[in-house]
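Only a single protein chain was left out; the remaining protein chains are all shown in position.
Moving on, here comes chain A:
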């Protein structure tokens, strides 16, 4: 099972697609997400979110001041100024 990831900024959707792994830094520390992860809502800290898509090279996103939510293998990364690094 893959994770359905979408990364959105206030003005547009930055990236969306299927990924095998997402890792990010929340205010409490690193979090790694694989398929089947329990539902989480986390506040992101400074730093990059790394997404490993099913096919293609890993991508990194700047998402300061953002949120990460996981629910039933849907991962949403929401930040006002999210952009691909």
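In this section, a residue touches a chain if its C-beta (ideal position, glycine included) is under 8 Å from a C-beta of that chain, and two chains touch if they have at least 3 such contacts; residues count from 1.
Everything below uses one rule, namely that contacts and distances are computed from a predicted model.
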Notebook entry, point to check: The complex has one chain missing from view, so what does its UniProt entry call it, picking from "Putative thiamine transport system substrate-binding protein", "L-lactate dehydrogenase complex protein LldF", "ATP synthase gamma chain" or "Glycine/D-amino acid oxidase"?
Noted result: "ATP synthase gamma chain"
Checklist line | Residue touching the undisplayed chain, where the options are A:8, A:22 or A:51 | finding: A:8
Checklist line | In chain A, positions touching the absent partner | finding: 6, 8-13, 26-28, 31, 38-43, 67, 69, 71, 76, 78, 80-81
